[in-house]
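All protein chains but one are shown at their positions in the complex.
Take a look at chain A:
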Amino acid sequence: MSASPNTRPAGHKPPFWRDRAKRALIFQLLLVAAVAAFLLYIVGNVQDNLSSRGITTGFGFLSNTAGFGIVQSLIDYSSQSTYGRTFFVGLLNTLLVGGLGVLAATIIGFTVGIARLSPNWLLARLATAYIETFRNIPLLLQIFFWYFAVLRTLPSARESMAFGEAIFLNVRGLYLPQPLFESGFGLIPVTFLIAIIASIALVIWNKRRHEATGKRLPAYWISFVVIFGLPLLVLVATGVPVTWEMPELRGFNFRGGITVIPEFLALWLALSIYTASFIAEIVRSGIQAISHGQTEAAQALSLPRNLVLRLVVIPQALRVIIPPLTSQYLNLIKNSSLATAIGYPDLVSVFAGTTLNQTGQAIEVIAMTMAVYLTISLLVSMFMNWFNARVALVER
């Protein structure tokens, strides 16, 4: 950059208000100060008004006894637990449905997206029909559909569908046997860990060997067998130190085992299927963004079809796919708050619903709930940006 035409002679410094950079800085500082003062004023005003109307404020309520029950909890919870604990119960339930939803939506979305590009006419049309149907129906209606329409067709607890004597499905949910680990089981996770480390080493060694000699082993298949085979072998060798607690019908409902409540199933299905239809379109557009010439060029190098996809098409397509994929993940997690409509005990239902109403401290509860969604969204965003940077095209 050359000097601008109206520079002053050296040695003569202009007053600071004529220096554009300094002036800009001062305005910025003034703005920040004004915004901060404004926020402080709002907070003070709210506090004054609340106390003048005799409304209790503060976060002391979090250590009071909650006194209500929650149907699904990943941590120990009873009606004698505190309001603070209801927050974590709700948070974990939100994370559970959000995490599993992201996983399922990604798998369905990628499958359908690729299927839509399939040369098989029927498969491609089916994928199109899937996308156009689920993308264009409001999510809340889909949740109601899965919950009320599908739920009603299931039999009652006493006439449940049984799969063997272990798995039962009825209007109250899905009942699975629960594994109870005995002593000696600790060996299995250790073996699992060793197998994973060995597999990583194998993949790295295989890559180096391939680069050096051109020979390659099917390293991923070998890893797969090692990771799942080795712990299985140890399991059998130690005499299977696991017993299963079977669900059984007692009184009204099944007791024992693991219960997957229908509210969770309905919400999970609806969120996954709805978001997958958007992800499918993102995947399709990502793949179509790679010019066909690239595929032909790779084939001309006589790369096998799976390697063409894995080494040429997918890495480039991911660059196009990941940024919009991030916002779909964020949408899914935020949409999980619709849980409250069908009674799934997520953060909004348990904490911003029941806890808010029992304590009446709307501002504190809503602020905490908003902070949670903001934090989750920012964390997902950060992770996806990091991942995006990793797969981004490295220009040399």
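We adopt the following convention: contacts are C-beta pairs under 8 Å (C-beta built on N, C-alpha and C of every residue); 3 or more make two chains touch, one makes a residue touch a chain; residues count from 1.
Please note the rule applied: contacts and distances are computed from a predicted model.
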Using the UniProt record as the reference, specify the protein name of the hidden chain from among "C-type cytochrome", "TerD family protein", "Amino acid ABC transporter substrate-binding protein" or "Xanthine dehydrogenase family protein subunit M". "Amino acid ABC transporter substrate-binding protein"
Of A:F16, A:F59 or A:F148, the residue that touches the missing chain is A:F148
Write down which of A:L96, A:L126, A:L139 or A:V171 is the residue touching the left-out chain. A:V171
Touching residue (missing chain; options A:P177, A:P262 or A:G286): A:P262
Determine and list the chain A residues touching the chain excluded from the picture. 27, 30-31, 34, 37-38, 41-42, 45, 48-50, 52-56, 67-71, 79-80, 148, 151-152, 156, 171-172, 250-253, 255, 262-263, 340-343, 345, 349-350, 353-354, 356-360, 362
